[in-house]
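Input: a single structure, listed below in structure tokens.
Each chain you see keeps its place in the complex, though not every chain is here.
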Amino acid sequence: MNTWGRGIRLSIFGESHGAAVGMVVDGLPAGERIDAEELRREMQRRAPGRDAFSTARREADAAEILSGVKDGRTTGAPICGLIRNGDARSGDYDGSLRPGHADWTALLKYGGHADMRGGGHFSGRLTAPLVFAGAMAKQVLGRLGVGVYGRIVAIGDAADEETPQGELAWRALSGLQFPASAPAAARMRAAAGAARAEGDSVGGIVEVAAFGVPGGVGDPFFASAESVVASLLFSIPAVKGVEFGDGFRLAGMRGSEANDELFVEEGVIRSRTNRNGGILGGITNGMPLIARAACKPTPSIAREQRTVDPADMTETTLAIKGRHDPCIVLRAVPVVEAALALGVLDCILVGRMEAR
Amino acid sequence: MNTWGRGIRLSIFGESHGAAVGMVVDGLPAGERIDAEELRREMQRRAPGRDAFSTARREADAAEILSGVKDGRTTGAPICGLIRNGDARSGDYDGSLRPGHADWTALLKYGGHADMRGGGHFSGRLTAPLVFAGAMAKQVLGRLGVGVYGRIVAIGDAADEETPQGELAWRALSGLQFPASAPAAARMRAAAGAARAEGDSVGGIVEVAAFGVPGGVGDPFFASAESVVASLLFSIPAVKGVEFGDGFRLAGMRGSEANDELFVEEGVIRSRTNRNGGILGGITNGMPLIARAACKPTPSIAREQRTVDPADMTETTLAIKGRHDPCIVLRAVPVVEAALALGVLDCILVGRMEAR
């Protein structure tokens, strides 16, 4: 279904080579200032052409707000944001199923009816409205004292060994054009460059953090903060793994190591470590909320792959032409941040219902 | 919120040391046979006392069906299953916050009002109704040709290097009292035993597979098969990481490796590898659906930990008394299977709405 959220309600729509992509978001409180310039900046972080490894497609990515905002403030009514598609070249991508793409599953689900030009509704282009909604959520969160930041942890086998400590370090890192420590960034760029040189692509890991999240939001079980955030993270086309805090590394630990010990600081309970990523029992504890998303490599590659032509069910080979990002991890950072921002804001809004 | 699902609707309720735990599940088609003996067997797989590493608490774990089933078949009305609590020792767990537990966050969210005896509503005991619902889902799935299996991939640093190939191998492995290859099982038991000997606990990884899932179910974005299944997996108290297919390992791969190449077998498109875990673009492709869940170590340990007594906000230490599982990974296997079964059944039911 195209709708997400209990406090906020987010719908997205559109196809890569159709008229437009867009979103409707409802539930933001009335009277919130929306900084259009800041929205534009966030959209630019996701836009193609940002560095040497992104597609040449020239998307204006200028989002038009059609409703729900007046004189720069939310009115309380649903907000529709529309991003017209400009440079769409139909005719691309016809014929054989692209391995690793949704071509195959769209065929299974929709018969021949899906509009798969450019990936259609499955395209990474649909993450633009997600970033748009996330950027509004970030502005609301900012006024609640919550900051959301992202960084690249790894591209291929090039990992960043340095972990930022504290909100200032996260903010500085996240603000970089390439949000990784300098030596790691160089190795990551090299990994992406090597993939491109070989007509290939490469995946990576994005880590996001939310500072200032109030303790006590989220729920046990089905609406755990992890469930809420993960359901959005797994909505991002490339994401195949999600972890919170030390995540999969916790599986290898002893309890005495994994349990974050507690102390009191300025009258507030805090934990000495944050291996649980700010969430216990599905509920936030006031420590930074930390999540990681594993992004698979872009499936569109120039190298020849074995596949099937569904028209006659024959096996064939395919070498995808045109320019494609050898690595979408850099562009994925604001998308993963948007998912975290929307998830956290939803938990905060829902939490207001339960206050006495 | 305590309710999950769009096709099926699952609610759970109860506290560890209250009168009962239970669930209400709605949306199962009418006329489905419910094998009570099979339900009992599934409940036993999760029950404590199953091996040397589980708590001595004697839960009958006998579930009473109060509604929605008549003469061994579903009636179409909501099914309530109730599991009375027997051996509840109130008085346990009072005082200081147990590190790694929800004591801290429950205090933040509910003030002093939560019933935290034995972990209360946050207790692993709440996974019993989840297994109960999952066991019914499995029976419905079985008649649709879908089999759901689980195994232990790792406990602590003891990993199982052998991966089962094909449904028969999965079924055999999953049916073992300790579902891991023999040499790995020995190392895993040793790891759990060592943790216990040191008053500590240890985490692990559970992998589950669903064979026979029809292609074309699930949705792009917010109701992706990954989002649906992950939202349930992250409802399980101990789970801090979830991945599908090769998950985090995909982040380190090239596209040419991560893309599953396609071929035709008996008139059906299939992939040579299954690195995407049976899901592309949020929609199933007919290959086995594979998911992994990382379980953190049980937070209840005998070793002394530093913590806080919220009554007077003083720092103190805590050594949790009583017998506690040094490793809940074995008992988590049917819980993770239940989550997968419920997620897959929900996707299948929802998919029926979209058929022409």
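Letters A and B mark the chains in the order given here, with residues in each chain numbered from 1 onward.
Just so it is clear, contacts are C-beta pairs under 8 Å (C-beta built on N, C-alpha and C of every residue); 3 or more make two chains touch, one makes a residue touch a chain.
It should be emphasised that the depicted structure is a prediction, and the values quoted were computed from it without experimental measurement.
Novice: If you could, jot down how many copies the complete complex is built from here, 2 of which are displayed.
Specialist: The entire assembly in this structure file is built from 4 identical chains.
We take it that only the chains that are shown with their structure count from here on.
Novice: Let me have the rounded angstrom distance from the C-alpha centre of subunit A over to the C-alpha centre of subunit B, please.
Specialist: Computed from C-alpha means, the inter-chain centre distance equals 26 Å.
Novice: Taking the complex as given, what residues does subunit A use to touch subunit B?
Specialist: 1-4, 6, 10, 12, 97, 99-102, 104-106, 108-109, 111, 121-122, 126, 154, 156-157, 195, 198, 200-205, 215-224, 226-228, 230-232, 234-235, 237, 239-248, 250-264, 267, 269, 271-272, 276-277, 279-286, 294-301, 303, 305-308, 310, 313-315, 351, 354, 356
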